[in-house]
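One protein chain omitted, others in place.
Here is chain A:
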Amino acid sequence: MVVNSVHWFRKGLRLHDNPALQETLNGADTVRFLLESLEDLDTSLRKLNSRLFVVRGQPTDVFPRLFKEWNVTRLTFEYDSEPYGKERDAAIIKMAQEYGVETMVRNTHTLYNPDRIIEMNNHSPPLTFKRFQAIVNRLELPRKPLPTITQEQMARCRTQISDNHDEHYGVPSLEELGFKTQGDSSHVWKGGETEALERLNKHLDRKAWVANFERPRITAQSLFASPTGLSPYLRFGCLSCRVFYYNLRDLYMKLRRRSSPPLSLFGQLLWREFFYTAATNNPNFDRMEGNPICVQIPWDHNPEALAKWAEGRTGFPWIDAIMTQLRQEGWIHHLARHAVACFLTRGDLWISWESGMKVFEELLLDADWSVNAGSWMWLSCSAFFQQFFHCYCPVGFGRRTDPSGDYIRRYIPKLKDYPNRYIYEPWNAPESVQKAANCIVGVDYPKPMINHAESSRLNIERMKQVYQQLSHYRGLSLLASVPTIQEEAEPPMSDDSQASSSTAAVCNYTP
């Protein structure tokens, strides 16, 4: 019997370890990356005598038509664990059934099926990273990735490609979708599976050469986009997280000759996994109201201040440089994210994390729904039991990270002639220095929009107020204001086989 199969690409824009196409068309750069990834996929499919079919419209409208037109008998796609995805897919599966189309779904966007982790944690998602790691430590290894689809496999299939394929089903251009391009095609992050795999190799080469798997301490160089950075490719699924996982693991074991690598080796992947797991059953994960894990904080509503932050006009060069890099390139280092997120929310502006999340959604190439929302909640101390005492100073933190000021000079060229002493706080420079640098604060570059000492003082009080109400704690301690992590005192996890990391089960904490 002939099987007519349609594979629906959503997030998994790759042919390696794949079974799924993202529809969140937000910022232009994100769309560009997406389109490049689609082009790349199309090119790879062409080599296998097939093509990518880009069909526009809502899945619920498009699929019935395609099912009929193409006589489809099977529909395959990659599992999407996000609440919106699950809802959409349930509707599609139901509809497919009505049309007699068999659906096959595979979980490959995350290392594990989030439901498995939830099951292992007494049927609720772990809300501390420690707990999460403890559970992962007890699980079997993630399923091994499949190799790339081969010519032989594809030889058994036949794709009907019409002459005017490009017209009807070709990958659209940015202009067609209504975005303006600057015509500059030299982007730092090029979309697609090919690029992803090349970068993976370079990433591994560098690790092998350094022979050091420790988390590198941040240097000034880390702030700039790295040719071995992988996060956007993981988000769009151009790179399989399992391929990354196993490559890292194999390299480690080869070089270190140890039995198994520590969990910290997979830090980036596990954080991603953590947030996917936390979000999968929570449709309100990306907002404060109605979100059971989010602390209700009386954030300020101030569109003007938000715009200054989003557009890099705060008057704090460190913050402005980061937001400029973000807007220009679509990626910033994770410590830079901490700095601007803290500044927007609990550190200085006291604006809701939801606003920051939306800006990142538009500008950041690796911001997927779960990770972006989860990280913003984390950084604003709205969830996951975070201590709120440490505040990133918009002057000091920048200066300590990059004393040379080169990062500032690169992204805020107006300040390039400022001496290192004043480049992080130009408003404190004497007039003569400002004149010599040809950049007067208040004229050529904005004045600082707030007084950081004052704001941080106020905000630490606000946070304290909120947390004291939560835990009914009326003490003086700044630290003990954070509700205790009850997870740690809960009974052991469902699977009590190995004793390797049974740390979470037994402990006595002081409330």
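Throughout what follows, a residue touches a chain if its C-beta (ideal position, glycine included) is under 8 Å from a C-beta of that chain, and two chains touch if they have at least 3 such contacts; residues count from 1.
Definition applied: contacts and distances are computed from a predicted model.
Hidden chain, UniProt protein name from the list "F-box LRR-repeat 3-like protein", "GPI-anchor transamidase", "GUF1 homolog, GTPase" or "glutathione transferase": "F-box LRR-repeat 3-like protein". The chain omitted from view is touched by exactly one of A:Phe9, A:Tyr79, A:Trp378 or A:Tyr411, namely A:Trp378. Only one of A:Gly100, A:Pro292 or A:Pro430 touches the chain withheld from this view, namely A:Pro292. Considering the complete assembly, chain A touches the hidden chain via residues 129-130, 214-215, 217, 231, 262, 264, 267-268, 271-272, 274-275, 288-290, 292, 295-296, 298-302, 334, 338, 350, 352, 366, 371, 374-375, 378-379, 386-387, 389-393, 396-397, 400, 428, 453-454, 456-458, 460-462, 465, 469, 476-480, 488, 503-504, 506-510.
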